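Quick one: the structure is below, and I'll ask about it shortly.
Below is a slice of the complex: some chains, not all, each in place.
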């Protein structure tokens, strides 16, 4: 009944991020920025953690839903007034952040503070997505990318600690 | 810049719930079921609390987004594979529940447990929305209605306690 297996779903999720101009590498760079002061890490390691986050069913569901909303709002297919509210990324609209919690929460509380930080500081690709607003709807996309980065940073921190305590 | 004031937004939110076959009264009945064992309450009181929840900006944003998603998925406008996943309300799809947290969290932790309970027990209109699946997309709608009821029940519990402790 359910037509896709997890591998296909993971591939489709990365495809749709790419279509929106977001590469796994871009997200890995944010993870590197977040974690570089806490120990020796490589960009490859960061990329592996981003990939691991993107293989989780909950992440896949959140990313695909977020990108789909931005897409239909770009095509002006949502009814008013929510069409305008999302299109203009109205200051107090926070459903994009709430949806991101589906990813952030999976990796414990460090993910949460990293997400809050990224949402305010807008590093790398998050900043670029933010600047495209006006020409293109990125209301949900920028938050979901911040969530993936925050979750991957949290995963990395947990795994490194695990190694250390053995 | 922002075109609607809160009163208009509240009115539009109730309108769109009505269009989907959900009356404020239906939600009030669920609140009554949830709270009747904890003290003397009337259906009118429950309705007032539902109305108060529906006047909150965060509720309005969550309800309008949820209803809009169900609407465009009903029109088959979301890209695959997320179109099928939401259309069939796939068992492990939980973004609808996560979105509902935007409302539930506003009224403290009682809201949370009431929401979890309603999501499993499906009382009244929630059950009816659930049974319409197959003919109509109600994936986000049933959870958002459960969230409004859970939040209103939590608001009622807090207010009654406030009175008591004075």
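Letters A and B mark the chains in the order given here, with residues in each chain numbered from 1 onward.
Here, a residue touches a chain if its C-beta (ideal position, glycine included) is under 8 Å from a C-beta of that chain, and two chains touch if they have at least 3 such contacts.
Keep in mind that this is a model prediction, so the values were computed, not measured.
S.K.: How many copies of the one sequence build the whole complex, if 2 are shown?
M.R.: Total copy number for the complex in this file: 4.
As a working rule, only the chains that are shown with their structure count from here on.
S.K.: Would you mind pulling out the distance in Å between where the CA atoms of chain A average out and where those of chain B do?
M.R.: Using C-alpha averages as centres, the distance is 26 Å.
S.K.: Under the touch definition given earlier, write down the residues of chain B that touch chain A in their complex.
M.R.: So the residues of chain B in touch with chain A come to 1-4, 8-9, 12, 16, 57-58, 61-62, 64-65, 68-69, 71-72, 75, 77-79, 81-86, 88, 90, 92-95, 98-99, 101-102.
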